[in-house]
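Shown below is the structure under consideration.
Entry: subunit A
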Amino acid sequence: MSVLNILAVVCMIAGALVFLVGAIGLLRLPDFYARLSGVTVAGALGTALLLLGLLLHYPSVENTIKIGLALLIQLATAAVGGNAIARAGYLTKVKPTEITKFDDLAGSSAGTPAEGDGKA
Partner candidate 1 sequence: MNSALLPLFVAVPLASAGLLTFLPGPLWLRRTLFLAPSASVMLAASWLIWLTRDGAVYAHNVGLWPNGIAIPFVADVFSALMLWTTSLLALVCSMFAVATGDDRKTFFAPLVLVLTAGVSGALLTGDIFNMFVFIEVMLLPSYGLLAMLGALGRLRAGRIYVTVNLLTSTIFLAGVALVYAAAGTVHLGELAGAAKESPMVAVGMGVVILALSIKAAVVPVHGWLARTYPFASPAITALFSGLHTKVAIYAIYRLYALVFDGDSKFLWIGVVAFTLTMLIGVLGAVGENTTRSILVFHMISQIGYILLGVALFTEIGLMAGVFYLIHHMIVKASLFLSTGAIEHTHGTGALDRLGGIAKREPLLALVFMGAAFSLAGLPPFSGFVAKLTLVIAAVDDAQWTVAVVMIGVSLITLMSMLKIWGGVFWGRDPQEENGDGTPVAVGSNGSTVTETIARPKIKTSLIIPGLILTATTLCIGLGAQVLLDLSAQAAAGLMDTSGYVEAVLGR
Partner candidate 2 sequence: MTLAITIGIMVAGGVYLMLQRGMVRIVLGLLLVGHAVNLLIMSAGGVFRRDQPLVGSGTTPFMADPLPQAFVLTAIVIAFSIAIYMLTLAASGSDDDTEDAS
Partner candidate 3 sequence: MVLLLLLIVLAVTVASTPLLNRYLGRDSGWPIAAVFLALTVLVALQAPQVLGAGTPLEFSRPWMPQIGVEFSLRMDGIGWLFTMLVTGIGSLIMAYSTRYFPSGPRLGFYFLMSLFAFAMTGLVLADDIVLLFVFWELTTIASFYLIGLSGPSASRPAIRTFLLTAMGGLALLGAVVLLVVRTGTTSLSEILADTSWTGDTVFVSVVALLVIVAVFTKSAQFPFHYWLPDAMAASTPVSAYLHAAAMVKAGIYLAMRFTPAFGDVLLWNVVLITAGLITALMGAIFALQQTDLKRLAAFSTVSQLGLLVAVIGVGTPAALVAAAVHTVAHALFKSALFMVVGLVDIRTGTRDLRRLGGLRHRMPVTATVATLSALSMAGIPPLLGFISKENLFESFLHAPGPGWFGPLAGVVAVGASVFTFAYSFRFVYRTFFGTSRSEEGSKEAAATEAGSGFWLPAVTAAFGGLLLGLTVPALDPLVNEVALNATHQAADAHLLLWHGFNTALFMSMAAIGIGALVSWRLRVGDTVAGRDLIPFSGVNVFEAIHSGIIRLGRRTGDLTRSDSPAFHLGAPTVLIIALAAVVAVFGLDLPSPAGQTTVGLDWVLVGLMAVAVLAATITRSRMAGLTLVGVAGFTVALWLFFLGAFDVALTQFLVEILTVVVAVLVLRRLPRRFHPVKAGRKALTAVIAIAAGLSAGVAAYAMTGRRELSAAAEYFLEHAPADTGGTNVVNTILVDYRALDTFGELVVLGVAGLIIIAVLRSSDLLPVHASRQVVVSTDNAAYPAADNTVLMRTVGRYLMPLLVVWSLYLLFRGHNEPGGGFIAGLVGGSAFALLYLAAPSDARARIRLAYPAIIGAGVVVAAFSGFLGFVDGSFLKPLHAEIPLAWGDYFHFTTAFVFDVGVYLAVIGVLLTALNELGLERGTPPGRSGTTTAPSKDEGDDEESAPAVESDATVLNGSTSGGKR
C-alpha cells in the first residue's frame, strides 16, 4: 500500500464521517433552514473529500481532469439545488424556528418585473 493509497483511504473515511455528521444534522438541527446546513456539510465537504480520496487512489492526468470536473459540478449543483429547495421551502411557508431573530425576506419587494416573468 503506497502513501497515496493510505492518504486516499484516510480522505475517504474522513469524508464519510463528515458526511455522517451532516446527515445527523438533519435530525438534530432545529428547523428546515438549519437542516439545509446539514445537507451542505454532507454535499460539499463530505463529498469533496470522498472524490479527493478517489483521485488520490487513482492519480492520473485523465482522472484529475475528470474528478476536478466532477467536483466542480458537484459543488455547483449542490449549491443550486440547496437554493432551489430553500426557496421552495420559503415559498410554501415552512415555519422557521421560533428563535429566528428576524426575517428581511417577508414582505420584501420583488423589484422590477423582468423579461419572461409575465404579469407577476
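The set was built so that all candidates are chains of the complex that A comes from, given by their letters.
One rule holds for everything that comes next: contacts are C-beta pairs under 8 Å (C-beta built on N, C-alpha and C of every residue); 3 or more make two chains touch, one makes a residue touch a chain; residues count from 1.
All of these numbers come straight from a predicted model, not from anything done at the bench.
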Touching candidate for subunit A, same complex, options 1, 2 or 3: 3
Contact footprint of candidate 3 on subunit A as seen in their complex: 69, 73, 76-77, 79-80, 83-84, 87, 90-93, 105-111, 113-120
